[in-house]
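Of the protein chains in this complex, all but one are displayed in their positions.
This part shows chain A:
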């Protein structure tokens, strides 16, 4: 069982594309596209807009697991989704959440969380934490300002002090730390009881890992603390050094 997702966009193509992207990292999660609004008489192709009917039936199709998180794009998608939630009966209403999240980033983060069997509230939190901001003054865009400071070690460079361990690994594979490896690392770390950062960002966030933009030959600097810190370090080390099973 897992938490289902509904992707509400003004554009049918965006909704379907986000479903495709998120599903790649979460094969067992039910992710439903609810984009666009039906065209005129007999016109099957959707046009730009959002439809209460489509959102309502999307929520219905995503039900059956451990709840549903609905993600939306621009303004009226939010209003349409709010209406759909208001029309749910009390019992269903208790297991459906509307995320205040960036659509693409939130959907990917939520899908990975849901795939790992996380609870409804945890999936919602993952979606809402995946908010990104562009800082044009910096070379690396799309790094969350909120998350970069998290889990910073007190004594960087300490190889192993109690439950705090660190290590540096080099990416051998051609594609570097792209979406699939990022999801692999993030979901693997969710199983472990450790606070882990990679190059200063939360390593359980697929979006933040991807946002580092680490290509082939770049270094992955890991800091881990907590009971499973050593296991987390070894897990990342093994995964990186094997090139995530990809060609170098």
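Please note the rule applied: contacts are C-beta pairs under 8 Å (C-beta built on N, C-alpha and C of every residue); 3 or more make two chains touch, one makes a residue touch a chain; residues count from 1.
Keep this in mind: contacts and distances are computed from a predicted model.
Trainee: Looking only at the UniProt record of the hidden chain, which name from "XdhC/CoxI family protein", "Extracellular solute-binding protein", "Choline dehydrogenase-like flavoprotein" or "Dihydroxyacetone kinase subunit L" is the right one?
Mentor: Answer from the UniProt record of the missing subunit chain: "Dihydroxyacetone kinase subunit L".
Trainee: Consider the whole complex, including the chain that is not shown, and state which of A:1, A:48 or A:168 touches that chain.
Mentor: A:48
Trainee: For the chain that's not shown, point to the residue among A:16, A:66 or A:82 touching it.
Mentor: Answer from the full complex: A:82 touches the omitted chain.
Trainee: Kindly state which of the options A:21, A:37 or A:179 is in contact with the chain not pictured.
Mentor: A:37
Trainee: Pick out the residues on chain A that sit against the missing chain.
Mentor: The list for chain A reads 10, 36-38, 40, 47-54, 74-76, 79-80, 82-83.
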